[in-house]
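With one protein chain removed, the remaining protein chains of the complex are shown where they sit.
Note that the chains take the letters A and B in the order they are written out, and that residue 1 is the start of every chain.
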Amino acid sequence: MPSLKGAYLKRSIFAAALTLALGVSQAWAQPTDILNVSYDVSRELFEAVNAKFIPSYKASAGVDVTVNQSHAGSSKQAGLVLEGLAADVVTFNQVTDIETLAGKQFVATDWQSKYPNSASPFYSLPAFLVREGNPKGIVSWADLAKDGVGIVIPNPKTSGNGRYTYLAARAWAQEEFAGDEAKIEDYLKKVFANVKVFDTGGRQATTTFVENKIGDVLITFETEVLGTVKAVGDDQYDAVTPPVSLLAEFPVAVVDKVVDERGTRPIAEAYLNYLYTPEGQDIIGSFYNRVNDAAAVEKYKAQFPEVRLIKVEDAFGGWAKVKAEHFAEGGLLDKVLPNL
Amino acid sequence: MQTNPADASRAGSPTRPGRAGWGLIALTYVSSALILAMPLVLIVTMAFRNGLDAYLANILAPDTLHAIFLTVLTAIVVVPINIVFGVCAAWLVTRYDFPGKRLLITIIEIPFSISPIVAGVIYLFLYGGQGLLGPVLADNGIKIMFTVWAIFLVSLFVTSPFVARELIPLMQQQGGEDEEAALSLGANGFQIFWNVTLPNIKWALLYGALLCNARVIGEFGAVSVVSGAIRGQTNTLPLQIELLFNDFNVSGAFAAASTLAALAVLTIVLKAALERVGATGRR
Partner (left out) sequence: MPGFGLTMGVTLLYLAVIVVIPLAAMLLKTTSLGLEDFWRIISSGRAQAAYWLTFSSAAVAALFNSVFGLLLAWVLVRYEFPGKRLIDALVDLPFALPTAVAGLALVTLFAPEGWYGQYLEPLGIKVSYAQLGIIVAMIFTSIPFVVRTIQPVLEDVPEDVEEAARTLGATRWQIFSRVIFPLILPAFTAGSVLCFARAIGEYGAVVFIAGNLPGLTEIVSLLIVIRLEELNYPATAALATVLLAVAFSALLVTNLIQAWQLRYADKSR
């Protein structure tokens, strides 16, 4: 079959030329594309942000840029960046995940002082998504430990989202049980024993709860809870914001190692600054994230129930302590996770 | 592994079934429909459940189009390379005896039976930023992990045995007499391969290439480890399906899945055709 052979030959030459072209264009031209490596449930948010940032940057700097996105569990993403995923900026959901990068000189150690509000342009909190009518009556952290409550959360080992749930439950329990460690651990063990599925990313957890109808309550960021109700309809799900929860700040950083190598620092910095602009804050607020810009706060006030937010600093003495005492191998988190 | 429906001299030739036979056949109908056919029907139904326009919009979404492009590109790069390797390896182990041959055959076959996750992991450990070669290559400006190169490499690994596995039993069975004769007539190595060996193995070669192609297009686990899931950049079609599924875009996921399912159907049709031509062409 000479024609087939010929076809293969042509195909392979074509392929070689194509890949060469791909590689060369990457190497020669001054890059106008940046990669935003982010946590799992921010998919739609950054799609919307990018769509508005591109014309805004074109207007101010006169350059057409492309913003690429990659989403997965925040800690997993930090690992991929260390392995060479060329993120120009990271938009994570937990301080510890950027600290991982700072520890390996990918990010300046003083990254939190580079942008306002400790480099967190917006925040959220762990909240509950329950089935229509809330048949199990889940309204507070106490209800999660009850028998017969099926919980879905992302894996605290791979996702910042899951770790916030752990921290929020613990912060509540510390107050509830007045610091009695035995009672706190007992409570947390009961909660985690109720978990039906630990997905590795926040969005997978939502899919498990929504598409596959597993569990009675999904615990995830308020932005994901409200966004899901909007996406799939409030005739099937109810959002429940517990009276007390944990402040979940979403830190951002420029990955110095990558932008200096690629020459993309101006775009990367402009991108993160854009998140703080009134326009950026407005988009972020429209995706049910809580923001700090006064106009956006006022505009989206109605969509957020009142909640008392505990800070990591107050409940646990800061992220460094959290990392050492709770998240380290064999730490307090491992003690309450079932069979991990 | 081919069936030879044309071979009538064989003993256990098909007969008209008796009552027990029809019972078994009915069981086959039902179980094949439930286990094999239904998933296909479901994919098509789900892909078109919002109508043709929605289907086309899903397929033509830029990220999905790019995923299709990347998947096709990977197949175009990987399949020819593994054809060349498969032919070389098959020629080597069926035409010569040398020490360590059994070990070599086992090494050729390892990627076939290993979990694709392990395939991804070994490449990460080699080319990752904290891997064995990754830092050295990065210092020289070469990036492999989380680029199309990593996708090509793991795909090469996962499908490297496919062509060789088809060729080795056939070439073993055919023996080297024809080639010896050509050699004695003064033909050189390439002439022998082109004029004598290739016509004998072309159907098995195409069959192996077809299987290799199907696996490259569908590879999920290994690629998921090394891709970095950059939308519109390093997402192959199977990864895009998972991404869309998790984006609540179930119809988008099924639309993307339907293109792969169509390729799968094409593959089995081509395979059946190859077998028929091969069965008659070989005798």
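FYI, a contact is a pair of C-beta atoms (placed from the backbone, for glycine too) under 8 Å apart; a residue touches a chain by one contact, two chains touch by 3 or more.
Note that the coordinates shown come from a computational prediction; the quantities given were computed from them, not determined experimentally.
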| item | value |
| --- | --- |
| Omitted-chain contact residue, chosen from A:Pro55, A:Pro135 or A:Pro338 | A:Pro338 |
| Residue of B:Phe48, B:Phe69 or B:Phe193 touching the missing chain in the full complex | B:Phe193 |
| Touching residues on subunit A - with respect to the absent chain | 72-73, 75-76, 78-79, 82, 100, 155, 157-158, 195-200, 208, 211-214, 329, 337-340 |
| Positions on subunit B where the hidden chain makes contact | 1-4, 7, 10-12, 14-17, 20-21, 24-25, 27-29, 31-32, 35-40, 42-43, 46, 84-85, 88-89, 91-92, 95-96, 98, 102, 104-118, 121-126, 130-133, 153, 156-157, 160, 176, 179-180, 183, 188-189, 192-193, 211, 214-215, 217-221, 225, 237-239, 241-242, 245, 253-254, 257, 260-261, 263-265, 267-269, 271-272 |
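Heads up, the rule we're going with is that only the chains that are shown with their structure count from here on.
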| item | value |
| --- | --- |
| Subunit A and subunit B: spacing of chain centres that average the CA atoms, whole Å | 36 |
| Subunit A residues touching subunit B - in the complex, by the definition given at the top | 1, 4, 8, 11-12, 14-15, 18-19, 22, 27, 35, 43-44, 68-72, 80, 82-86, 201, 203-204, 206-207, 210-211, 231-232 |
| For the subunit B and subunit A complex, residues of the former touching the latter | 73, 76-77, 79-80, 83, 124, 127-131, 134, 138, 141, 143-146, 148, 202, 206, 228-233, 245-248, 250 |
